[in-house]
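Excluded from the complex is one protein chain; the other protein chains are retained at their positions.
For chain A:
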Amino acid sequence: MGIANVVNMCSHLQNASRAHLGMTSFPHTKYNLSLAITLHRRGWLSFVTRGGTKPPDPATISTFEPEPLTTANVSRQRLWVGLKYNAAAGGKPVLGAITPITTPKRPITVKLKDLERLARGLDSHPHRGLNLGESIILTTSLGTLDIREAIERKVGGLLLCRVGP
């Protein structure tokens, strides 16, 4: 269920980014949260916060306090993320493409050796090497990591999605 939501989240992020939206939201789940935090850590998103069905005020986002999580409101909680646009490139979205790799039907895991090849831009069948500005987010035993973080920590894992400009 969680992986399915990650796939939906990827599609939604790409659609929202290409539509030049300022912020968007998706269901607040464990997998979604870990992916959103990783994307934010690597600079693809401007902020990630938990919120209700109403969006938080973007002007005061740095001091935004979500309501406490209770069993009563947990099902209505959403993750609100801010999307980034590149002013130097004429307002092109920073997150231009995000494609899911693992699907609920077919989990795809990659070992460290192949990750190293991919990160150098070399193909590792069936995966194409990373292009300029691209990245792969994967779930490992050390948490959800970017491909370069995973290589740094010498760990492979489950490929969640491929992110690119």
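In this section, a contact is a pair of C-beta atoms (placed from the backbone, for glycine too) under 8 Å apart; a residue touches a chain by one contact, two chains touch by 3 or more; residues count from 1.
One rule holds for everything that comes next: contacts and distances are computed from a predicted model.
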From "Exoribonuclease phosphorolytic domain-containing protein", "Small ribosomal subunit protein uS5m", "Protein SDA1" or "Phospholysine phosphohistidine inorganic pyrophosphate phosphatase", the hidden chain's UniProt protein name: "Small ribosomal subunit protein uS5m"
Sole residue of A:Ala59, A:Ala72 or A:Leu132 that reaches the chain not shown, by the stated touch rule: A:Leu132
Positions on chain A contacted by the hidden chain, ascending: 42-44, 84-86, 88-89, 94, 131-133, 165
